[in-house]
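Of the protein chains in this complex, all but one are displayed in their positions.
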């Protein structure tokens, strides 16, 4: 049975070409809509996408992320104890229906933990399309089991990771522009200038998670991590039940955030993402965001650096006015399942 | 948090352009099939659709309806107490994969209720495609909260609504015809002449509802009414659980009705639709129909005015022979979740 790589199986500088390239289609886009219900028109309305300067309707960048991420699972994290974090995630070019995504990774860091049982693997991953153009890059680090806890590997290389992209570094799709009469299509006149640093936005709504939903999603991404699919196995584990793929929560939060960020044009990248607590079927997730940085330009295109929180609805929920203090904290309350620091290019 | 408009926020004659136009694709059509299992070949078999005179495979009219309806939710019914009814729903032109639907509404009536707490809003909605051609129109009325129960608005305008389309008013797609050897594709030789007024048809089968199913559907339609998605919120409400979007039941009933209406060519419109009782996950729905009017013409294309009932399977179910008496009744038994009066253009 394939159980994935152990810490000893990784080499610093090693390049891994991940199996099963994937052609994304309108079918994937429809499923993505059904899974999350996003209402951003650039991802579901061709005339609006074209008015924004896209050649045609781009696929939601998070759909591309999840599929590309899924490719890395068999080689990087099938045997992971925990997905520890992401950094420097950049959506370099739109991906369109019909495009094929190829994914590879390079091992950029290896650090054995002091207990000898586990180590942390750092990878830089890239997705490119069938023309060889890079469409997405990201770093992540995972804790994996050692095969042999008795024999130290000596690996102590921790790479220097980017803590955050600056506004000037954000990838912006060629030709991106604010459409005429944007508010006619989005029901909002808000631009980057209308937000304030420190402002907390309640995105409203709330979505209750189900096992069929998240399994459909995670299979669509061809992510084969057993923890998401096998209830019999998970009953033997501390969680006691299937874990929901963390990216599923990101997508739910992004879909809910349409109410509040209606005129966003492009998810340019993310600075970090923390799956602070696990999510399970039956949990209800709501979303709040803190505005962290605002960038405005002369050409009408701005950018918001946002920290969004996916929150499990519970009796003692963290209050919105407490969220600003949590945007960099090391620990997070039990009701916070996601803290996600990212940049939206917006009107 | 966006909670939708209150009664005071509507003005008689106001026009609302709804956000998020939507390009429908083959992906939506596949999901619609997976959600309901319809076997009408004109919506899933290109050679048959073309033999019927369509340019290519049309999307199921109810898929178009649900998507167009979903667009109106944030502006019209997010704050609704109840969806009271539909009238004069007309499917004016087929919508094909690749078409984009734009939706707007006009407020045609406002009537404050005597308790001062709520009012009824009547809207006339239109969907048009990317060529500016109207593809769908409908009226509906919803009860919404007043912001201020103490201050009367004086609104007492109830519009005159059409109670039913006549056969002569039905929109029929250009070039629609009965295909040669239709029974070869549908397994039925029945035409409009083979039905009798008052006849009750049991469509067989029965489908048990699940929360993942109806949430996938309702998200696909980008309908963001919280009552369908948020179990935590609904536990505080009288229903105690997520309500299933009423249109989901319509689509199930239509899919089941293939057994009985095999040679139907086009859902031309509906006269009324009553979601008489709520549906929840776990309910099993079966479908019966009463033939109300029959129209036959010389060119082989007829029409049936039908009243279909979605029925929750229960120990004391309303008997089929009791349904004819219920086609216009003000009240409906607890096992009837849908009464739907509509016209099918058929061989």
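Brief remarks follow.
Just so it is clear, A and B label the chains in written order, and each chain counts residues from 1 on its own.
One rule holds in what follows: a residue touches a chain if its C-beta (ideal position, glycine included) is under 8 Å from a C-beta of that chain, and two chains touch if they have at least 3 such contacts.
None of these values were measured; they are calculated from a predicted model.
Looking at B:137, B:186, B:271 or B:289, the residue that reaches the missing chain in the full complex is B:186.
Of the candidate positions A:19, A:55 or A:158, contact with the hidden chain is made by A:19. Although one chain is hidden here, its contacts on chain B can still be listed: residues 25-31, 33-41, 44-48, 57, 184-188, 202-208, 210-213, 216, 259, 262, 282, 284, 313. Of the residues in chain A, those that touch the hidden partner chain are 1-3, 17-23, 25-28, 30-31, 74-75, 98, 100, 130, 210-212, 215-220, 222-224, 226, 229-233, 242.
To be clear about the criterion, only the chains that are shown with their structure count from here on.
A separation of 36 Å divides the Cα centre of chain A from that of chain B.
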